[in-house]
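Read the structure below first, then the notes.
For this view, one protein chain was removed and the others were kept in their places.
Right after this comes subunit A.
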Amino acid sequence: MDPLALALIELGAVVFALGLLARLAGRISMSPIPLYLLGGLIFGAGGLVDLSGVREFSHLAGEIGVILLLLLLGLEYTAKELFTGLRRSWQAGVVDAILNLAPGVGIALLLGWGPIGAIVLGGVTYVSSSGIVAKVITDLGRLGNRETPTILSILVFEDLAMAIYLPILTATLAGVSWFGGLQTVAISLAVITVVLVVALRFGNQVSRAVHSENSEVFLLNVMGLALLVAGLASAMQVSAAVGAFMLGIAISGTTAHLASRLLEPLRDLFAAIFFVAFGLNTDPRSIPPVLGWALLLAVVTSLTKIGTGWWAAARAGIGIPGRARAGVQLIPRGEFSIVIAGLAVTSGAVSSDLAALATTYVLLMAVIGPLGARFVDPAMRSIQSLRRSRSARKEATAPIP
């Protein structure tokens, strides 16, 4: 068959299958990300069907997916929110980083993946999925809850931390020397500061520059600018994703709102292809050997996130059930973990087992997290009533003086 025809048929089949998976995910009200990854595993190398025609396209489309994911994340925040969030939650953010980087780093070193593997796996276990967490909060009607601002400001901190972590990761993966690494970090810190200041002071001008009443012009403006900025950032080794994130922050107000509404369908399409592409490149046969480690990592990093949320919520003066909710709602890992693992795998600087471990880990966490969030309230209630009845029994059996 003509290779173009073959590629179109394969791509169509994959996208159609993704639609079915997304519908299934919606029906059981869970995030579609784990299903996309599973889909990729099934279609990919060593899976049931081997699709080679779409490999090239899915690679570039996946990159665009990452850029769009980060651009829309940036569009959701205003620079002011980032500043206040940072001021309010930096302690919680630091605790979160230490507690959740550690398990990934530890296991990578234990498996002998070296310092690069440690940086990668640490990042994978560190970042919660802001997409999944936000969805869980709205689905369960917890937006008005008192612990929600605590959760959201930890997510803000993580997203900003990514703007520093991703350039470090890109530089390390590219095999840049210590000095060169420091240089990229310095560049990215300078870029972040400049962008935040520009966004605070001249946010309106930036927004006006891309804005247009014509939605076609507007779409092309924003999309073109995003790819340009991402490409330039990538050339400076500051990571394409971070460039897109910063552009998103710089655009604000109604323009940001309109842009995210316009780009959302594009993001959904390209991000889905990104997750599938990641799954496509992972051999399902490499999963069973790392399954035990993934389970261990899942248990440990669930506990560390619960600890983080519990501590942060307690500091904000929230009661015990709220602390439990805050902790459990931080558990999901998703798009960021896959972005990090994806960067590492494409660079070829890490063992292929890492991709398998990251996939399995995200599959577990993206399912455990939302489920846990749903059951944390009834669980806490039954624990409390158990305690109450036990203390009541104690009182009853106590001898009357």
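Keep this in mind: a contact is a pair of C-beta atoms (placed from the backbone, for glycine too) under 8 Å apart; a residue touches a chain by one contact, two chains touch by 3 or more; residues count from 1.
The rule we apply is simple: contacts and distances are computed from a predicted model.
One chain of the complex is hidden; its UniProt record names it "Potassium transporter TrkA", one of "Potassium transporter TrkA", "RsbT co-antagonist protein RsbR", "Peptide/nickel transport system permease protein" or "Type 1 periplasmic binding fold superfamily protein". Within the complete assembly, A:Tyr77 is the residue of A:Tyr77, A:Trp311, A:Phe336 or A:Tyr361 that touches the hidden chain. Within the set A:Pro149, A:Gly231 or A:Gly307, the residue that contacts the chain not displayed is A:Pro149. Of the candidate positions A:Gly106, A:Gly180 or A:Pro321, contact with the unshown chain belongs to A:Pro321.
Subunit A residues in contact with the hidden partner, per the touch definition given at the top, are 76-77, 81-82, 84-85, 130, 134, 141-149, 152-153, 155-156, 257, 318-319, 321-322, 325, 377.
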